[in-house]
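Every protein chain but one is kept in place in this view of the complex.
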Amino acid sequence: MIELTTEPIDYNQLTESVRDHAAGAVTLFLGTVREFTRGVQTSWLEYEAYPDMARASMAELEAEACQKFTVTKIAISHRTGMMALGEISVAIAVSSPHRDQAFEAGRWLIDTLKERVPIWKKEHFADGREEWQHPGMTPQTNTTGAKL
Amino acid sequence: MIELTTEPIDYNQLTESVRDHAAGAVTLFLGTVREFTRGVQTSWLEYEAYPDMARASMAELEAEACQKFTVTKIAISHRTGMMALGEISVAIAVSSPHRDQAFEAGRWLIDTLKERVPIWKKEHFADGREEWQHPGMTPQTNTTGAKL
Amino acid sequence: MNLNVLFFAAARDAVGADAVTVDVPEGSSIGELQQLMIQRTPQLERWSQALLWAVNNRYAGCDQVLHASDVIACFPPVSGG
Partner (left out) sequence: MNLNVLFFAAARDAVGADAVTVDVPEGSSIGELQQLMIQRTPQLERWSQALLWAVNNRYAGCDQVLHASDVIACFPPVSGG
């Protein structure tokens, strides 16, 4: 199950959707809005997606994980829009006959989602600054590119 | 939070109990009753605990995980009694600033719980047999010890 | 041929539009389109090493040849999750 939504993520429903008599293990991962990153205080986050490609890309991740790992069911939901501290931006549920594969697949899915799925996070800091997050581009670079 | 219960586990409440503004990641692990193990069909499971020691032992795991890993909050619930296929026998929720530690701590907690916490599982098979599960003692040994 | 190019996140902010239409010669590649876009929008220069391109919802390399019907998107490194 793949979902891209502007509503709060119902991780309970997501988890229920992967439960299965064939599975002895379920893992759920939640990404939540953290208040402090390297000592800098965040007020809220904004996530933007390229919706069509994000959905296609998440569906590819699901298919690829089913090839790489022994999993029973997978469900992925990513939220976009503004999120307050503590809110859930992403949820990934995996069921598997055995726990090793449920953990490995869950870990691989969130790692690979963060590398591939076209979604971007903008930090709104407590000091009023706002900044798109772009892995591999240092905050230094981000700041000097102020015309952006 | 440590819980040993005969009631169905409310993993939603468990997960909510570890959510925190300091955390960017939450992992939840559920152990569920699987229908087939090495081709043998299970009808239902029975879990028995040594309750006082099981609670003390789970509290020790929680404390030890807080030393070994960078975690924000931990919650562990284990159910005892009879469980039908698909039901949840154990749930472990961990929050952490970063996902790496949330996954590592969750994995360590379930692995170590299975090694240390005095709880035993009895399989009730579809063919009518029943059998205590004891890691390290082969099913062969279990079966020949029929006077037990 | 006319191509419609979608922009996201900081790349959209740089271009100042969600999408632009550009006229490129038949048989142009992503690499050539990127050069053209940077000429038109010098603020994109800063992203030149990092800009990602997608064609029809899949990542595309510099030498992918474009067609008029392609859905093309341009964006900075992703940071979802």
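Here the chain labels run A, B and C in written order, and each chain numbers its own residues starting at 1.
By definition in this document, a residue touches a chain if its C-beta (ideal position, glycine included) is under 8 Å from a C-beta of that chain, and two chains touch if they have at least 3 such contacts.
Keep in mind it's a predicted model, so treat the numbers as computed, not measured.
J.: Taking the complete complex into account, which shown chains does the hidden chain touch?
T.: B
J.: For the chain left out of this view, which of B:A22, B:A56 or B:M82 touches it?
T.: Answering carefully, the residue with contact to the hidden chain is B:A56.
J.: For chain B, which residues touch the unseen chain?
T.: Residue positions of chain B that touch the missing chain: 31, 47-50, 52-54, 56-57, 78, 89-90, 110, 113-122, 132-137, 141, 145, 147-148.
By definition in this document, only the chains that are shown with their structure count from here on.
J.: So what shape is it, when you link every pair of chains that touch: line, ring, star, complete or other?
T.: line
J.: Please find which chain has its CA centre nearest to the centre of all protein CA atoms in view.
T.: Chain A is the most central one.
J.: What whole-Å value do you get for the distance between chain A and chain C if each is reduced to the mean of its CA atoms?
T.: 25
J.: Would you mind pulling out the distance in Å between where the CA atoms of chain B average out and where those of chain C do?
T.: 50
J.: Indicate the whole-number Å distance between the mean C-alpha point of chain A and the mean C-alpha point of chain B.
T.: Using C-alpha averages as centres, the distance is 26 Å.
J.: Could you check chain B for residues that touch two or more other chains and list them?
T.: Answer for chain B, listing residues that touch two or more other chains: there are none.
J.: Where in chain C do residues touch two or more of the other chains?
T.: none
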